[in-house]
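The complex appears here minus one protein chain, its other protein chains still in place.
Chain naming follows the written order as A, B and C, and within any one chain the residues start at number 1.
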């Protein structure tokens, strides 16, 4: 009997053409060329830790346009992508330069439509997290106890209410806000390490990366290093993102700068502080992009241009985890 | 100014009188005496791995009555608690002796009300998981894509539908089933290790333990060993259950038998196979309880009674995880 | 290795493995589904991953596992994920191509009963284990394969005593949009029943050598229709049997 593939009745966005065993490593240039297209909805996640900056820079180098960027904390990398003209819509819950100041380009776009308007969808952090969870879990909505009495639903029609089918604690019907799912065309995250097939291990702050990857149609994982299968398999609980959810693995050391990679390099707080000044002045910002993004062929050049002494300043020492025993049948 | 505690308006079940820094270790006898009362709703979780059997046995020894037991896979320990007369209601998604056979007492209770009826709420696995998530997240309900067309909602009125406030993929309104939260009076889980304040580390299969603990008013963590703070803190990502969610830490080596503890001892498959026969015959079952539960003062006696040779048969070898670097500021 | 010596377990495993050609992600329990998936991995589906209900992805067990939670599945695995992630993001999220299920009863639409035998759920003749994750595997896998050793009137029923895990037709009637095709293959000791999706009955699609259409009809509780291109299943090849016996289950844990 011929094996025919069932068409089913699903119109869900999922594709299951990812393979587990194959080698998915490619360069950043290849990954962005293959998986990020003009007009795409692109999620870049990493909560203050492991921000996929190098991926953002490559999107700028390749001149992508009209992107919808989804990112909880729209910070420096988003300001850079805005300034480079890549982004027409932003979905976010925090548009600031960490606690270090402002995002100059974002403020020009929002406050003055300069050089052009920016469509902006404003959420809270948990609203964004719940959108990713709904996307990952293929749910039509996700309920959360936020937004009651806020002005956010007035400016964001995606924030709606549902009445619970169970009585509230007082016996009366209970209402709760919900958010819709988000299913990015591609999610890009940065991680410490993966194997070649995409089993990705993260430690330190793990943020919402796993949910953002599972919510996406395609996922690119950028890592500090690719490791042998045995390394990953020695500690399967450390695998935050299994290979079946990953389409591309990009090796890009120091690709999270100016954010940090726990155990690899520290945060460049000086650059965060500097960014408010750079971005406030459009000319300085353009010059910065010309020098550091357009002026470098890839992230390796950017890293080299910063210089060894610079990286020595962000170096970290050792604080190794104590191993656990997974056990072996005798 | 006097500091007064705000009463707020919350009628939610949460208490936040747990402390982080204190020593919460106690014996199993003390923990069950303090935290499990007649009539309580008790969640015992651990999906085939780390089943809190010793806690179930102590509940039997202390003669608790009229409990509502919540457990995804109601297996041997539940059959034993049923036979001992502790349980009047069961909430579960799988009532079988693993793949090894039947639960004799459960079948007598359900099929023949022998010796008395058992109130039973039947769910699927994900329905139970979603109930724990709703309980942990203080949500009025949790949506899931299960149950459409099933007979389960006919026999379980807690399974209800909600209409999404967003149009479905065809533009029409979309309905989805939801489950209500569960907030056990106490959740008991077994884990490999914790520190004295309750930071609990688990590896291998992690099941739904964290959600079951967060959903509960009180939580008891039973561990193979209590370790020094430095061990836990060397790998904070391994902490599945933070101390702020834990009320009692019980050291009880081999307390998950006949299930297993990854890296500590293997599953006693022979006992699983034997249980179908033991439980089928009420007299044998009663004799087993008399000998192994009522006839032992605590789990240490149970372990000793099984004997060293027995435990040698379940011993496992070493397969250590490779350490990761958390980094240290230089 | 003559075909006559092939056991029922071997036959079902080999036939099921062929149906997995080109699939990537399989949700499978221990036993015949694992044997089938492992054999398929060595033959028709080199990229196949087995995802276990316990949360194990990419297992590399040192010994053939005895349960879905066997410690040997965890040590050396590529990932072990928490249950909410497994059921929420992987299964409900739509990453499973084929889910394997068993059941006490199946009807012509591929609806399954694993809860009770008897008319009254509240006072059943036989209490079965229940859904476990079966309801979710059915609702969310792109398609479902059922492997049943026994093909008889008790299991293949006109009407289920209770529907634990409904296919898409029942879901639609309940106003719920189905995400998968439901049961597309039922592999038994007599042959293969197949359907492709919503609105289709299970039809007899293939027979084992020596089995007649009448044999199957006599053991099926509904008026079984026959597919237009009814075929005869090729016997397990020497290569398939060698892989199964020597590589997949050399200790014959399941190849009883």
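Going forward, contacts are C-beta pairs under 8 Å (C-beta built on N, C-alpha and C of every residue); 3 or more make two chains touch, one makes a residue touch a chain.
These numbers were taken from a predicted model, which means no experiment stands behind them.
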>> Just to confirm, in the complete assembly, which displayed chains does the hidden chain contact?
In response: A, B
>> With the missing chain put back, one of B:94, B:288 or B:326 would touch it. Which one?
In response: B:326
>> Using the touch definition from the top, which of A:141, A:177, A:275 or A:302 touches the missing chain?
In response: A:177
> Among A:106, A:194 or A:252, which residue is in touch with the absent chain?
Replying inline: A:106
>> Residue by residue, what part of chain B touches the chain that was omitted?
In response: 1, 3-10, 12-14, 16-22, 133, 136-139, 195, 197, 199, 210-211, 214, 229, 232-234, 236-237, 239, 242-245, 326-329
>> Touching residues of chain A against the unshown chain: what are they?
In response: 47-49, 73, 92-96, 98-99, 106-107, 110-111, 113, 122-127, 129, 133, 144-152, 154-155, 161, 168-169, 174-177, 203-208, 210-211, 260, 262, 266-267, 269, 316, 319
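Everything that follows uses one rule, which is that only the chains that are shown with their structure count from here on.
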>> Based only on mean CA positions, could you tell me how far chain B sits from chain C in angstrom?
In response: 29
> Approximately how many whole Å separate the CA-defined centres of chain A and chain C?
Replying inline: 37
>> Two or more other chains touching the same residue: where does that happen in chain C?
In response: 56, 71, 74-76, 80, 88, 92, 140, 177-179
> Touching two or more other chains, which residues of chain B qualify?
Replying inline: 144-145, 161, 168-169, 174, 176, 203-204, 206, 262, 266, 316, 319
